[in-house]
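Below you will find the structure I want to go over with you.
Omission of a single protein chain aside, the complex is shown with its protein chains in their original locations.
As written, the chain order gives the labels A and B, with residue 1 at the start of each chain.
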Amino acid sequence: MATTTRGWLLAESPASRLQARLGRSYRMVRALLRNPLAVLGALIVLALVVLALFAPFFATHNPYVGELTDRLKPPSDQFWLGSDELGRDIWSRIVYGARITLTIVLLVAAIAAPVGMVVGAVSGYLGGWTDRILMGITDVFLSMPKLILALAFVAALGPGIENAVIAIAITSWPAYARIARAETLTIRNSEFISAVRLQGASVMRVILRHILPLCTSSVIVRVTLDMAGIILTAAGLGFLGLGAQPPLPEWGAMISRGRAFILDQWWVATMPGFAIVIVSLGFCFLGDGLRDVLDPKSANRQ
Amino acid sequence: MNAISLRNVDIAYGDTRVVEDLSLDVAEGECFGLVGESGSGKSTVLRAVTGLAPDWTGEISLFGQPRGKAIDRKFAALCQMVFQDPYGSLHPRQTVDAALSEPLAIHGLGGADTRVPEMMAACGLDPRFRFRLPHQLSGGQRQRVAIARALMLKPKILLLDEPTSALDVSVQAEILNLLKRLRREQKLTYILVTHDLPVVSFLCDRLAVMRQGRVVEVAPVEALRHNAMTHPYARELVEKSANRVSA
Partner (left out) sequence: MTAPLLEVANLRVRFPTPTGTVEVVRGVSFTLGRERLGIVGESGSGKSLTGRSILRLIRKPGEVTADRLRFEGIDLLSASEWQMRGIRGARISMVMQDPKFSLNPVMTVGEQIGEALAVHEHLPRRQIRSRVLEMLEAVQIRDPQRVFGLYPHELSGGMGQRVMIAMMLIPEPSILIADEPTSALDVSVQGEVLRLMNDLITRKGMGLIFISHDLHLVSQFCDRILVMYRGRIVEECAAGELDRATHPYTRGLIASVPRMDETRAELPVLDRSQWEQA
C-alpha cells in the first residue's frame, strides 16, 4: 500500500490536477527531508506550533499568578526552569509566550509578505513612473533602521501587542517588495508573459496569476529567514516595554524583567533568552533548507 | 480580402528605428514567409502586429479593420503567436493543462475539460502529458504545447517567430508537418519569420526578404525554389543558404 501511494505521488504522468499538485508537494517534502538541518529547523518550528496550540496541556502552572513565597526559585522538580520575581513558573510562561510569539510572527508575515509582493510585482511589471514612485517609498522605509522605525510607530500608536505587530509589519514589507521587483524584472520580458498578454489577459491577471506565483518561492524563503529577525524585534520592543504589556508572558519582556536579577538569579533572564535563540535558529535552518528546495535557480540543477 | 495589411509602417525601439516604411499584404489562407538575417527587423514586424512593440507609426489592419496599439481580447481571438524558444515560452510552474485552459479563462469561455484534450490530440500531444510541467517535456513537445495554446481561441491568423530553429532537425520535420496540417484543417493564415530558407520553401506560398529594416524583394516561393529571385541581396542570401561552404 505504501509503495503504491508513493508511486501514485511520483507518477511521471499524473492523471488529474490534484495528483499533479500532491506529487509536486511530495517531491518537495522529500527534498527537504534530505537536509538534516532543515529537518531540525522544521522540528523546532513544529514544536513551537504544538506548544502554542496546546499551551494549557504543557504548562505546569498558571502563567499569570504565582505564590510570592515561591519567588526567584532556581530550576527544580517543581519549577522546571525556575520561577520569577512574582513566583510565577518560567516554563509555563515560556509555553504561553509561544502563543504570543507565534501570533506576532504569523500576523507580520500575513501582512508584510503580500503587501511587499504586490508592491514589488506591480512596480517591476509596470515600470516607468509607477516604479519610480513605489520604489522611492520602499527605499525610504528600507533606509531606516528597523527597530528605530518600529519604536517610532509604537511611540505614536501607543504600546501594545497589536501596535507592535503593525509596526514590525510596516518595517519589514520593503525587503519583500525589493525581492519581488527583482524577480519580476527578470521574468516580465520572457516569452511566456508575452504569450498571456497576447491572449488578452489584463494587467492584474498577468501579475496575480503569472508573475506572483514565480515570486512566492523566493519571498517564502526570505520570510522564513526573516522570522528570526521579527522575533528579535518583537522581543526588543517587549524588552523596552513597548510591546506586549504585563502580565502577558512575552519573551522579550520576560528578559527585560529578569535583567534586574541577572547576577544572582540568572535563570530568570536566561531561560526566555534560550527560547528566543532556539526558535530563531529553527526558522533560520528551515529557511535555508527551503531555499534549496524552492529557489528556482537551484531547482534547475536537478 | 487581405488577412493582414501593413501600410508605410515604421517601427522603433527607443530612439532607433528598426523597420522603415514597410508595406505588405498577406491574403487570407496564405502562408507568408518573412526572411532575413539577424538584425533585419523581421521579428520586430511580428511584435508590432501583435502589439508587443507598440512604438510604430503607419497603418496595420487585420481583415480590413485598422488595428490600434493595445492588445485587446477581440484581437487576441483573431491573431495569436508562437515563439521561437520552446523553453522560454511556457510558464515554468504551470502544467500543460493550466497553460491551455488559461486563454479560455481569460475570455470567459467554459468547456476546458473537453477543449483541452481535443486540442492536445489535434497537436499530437499524448493525453498523459496533460498534467505535466514544462520541464518534464522535450523541446518538440513544448513547441506543440505552445502551438496548441495559440490555437485554443480558434484564431484566424497565426504568427510564427522562428518556430523550429531551436529544435533538432528530426523534430523540426514533425513540427513543420503539424503546422502544415493545422493550416489546412483550420484554414489559418500564417506569417512565418525565419532565417532558414528551406523551411520557407516547404511551408510558404510567398516570401519577403528583409535587410536592415526594409523589404528588398517580395516573391512567390517558386522563385526561391528555382533560384529566380531578382534583387542581388536576395540572390546572395539564397546562394549562401543553399551552399554554405563553397571552399
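Quick notes on this structure:
Rule of thumb we're sticking to: a contact is a pair of C-beta atoms (placed from the backbone, for glycine too) under 8 Å apart; a residue touches a chain by one contact, two chains touch by 3 or more.
Predicted, not measured: the structure shown is a model, and the values here were computed from it.
In the whole complex the chain that is left out makes contact with B.
Among B:Ser101, B:Gln172 or B:Thr189, the one in contact with the hidden chain is B:Gln172.
Residues of chain B in contact with the chain left out of this view: 37-38, 139, 168-174, 176-177, 180, 195, 197-199, 201-202, 224-227, 236-238, 240-242, 244-247.
Here is the rule we use: only the chains that are shown with their structure count from here on.
Measuring from the averaged C-alpha position of chain A to that of chain B gives a distance of 47 Å.
Chain B meets chain A in the complex at residues 50-52, 71-73, 75-77, 80-81, 83-85, 88-93, 95, 97, 102-103, 106-107, 128-129, 131-133, 136, 146, 149-150, 153.
Contact residues on chain A toward chain B in their complex (touch as defined above): 12-17, 19-20, 24, 190-192, 194-201, 205, 209-210, 213-214, 296.
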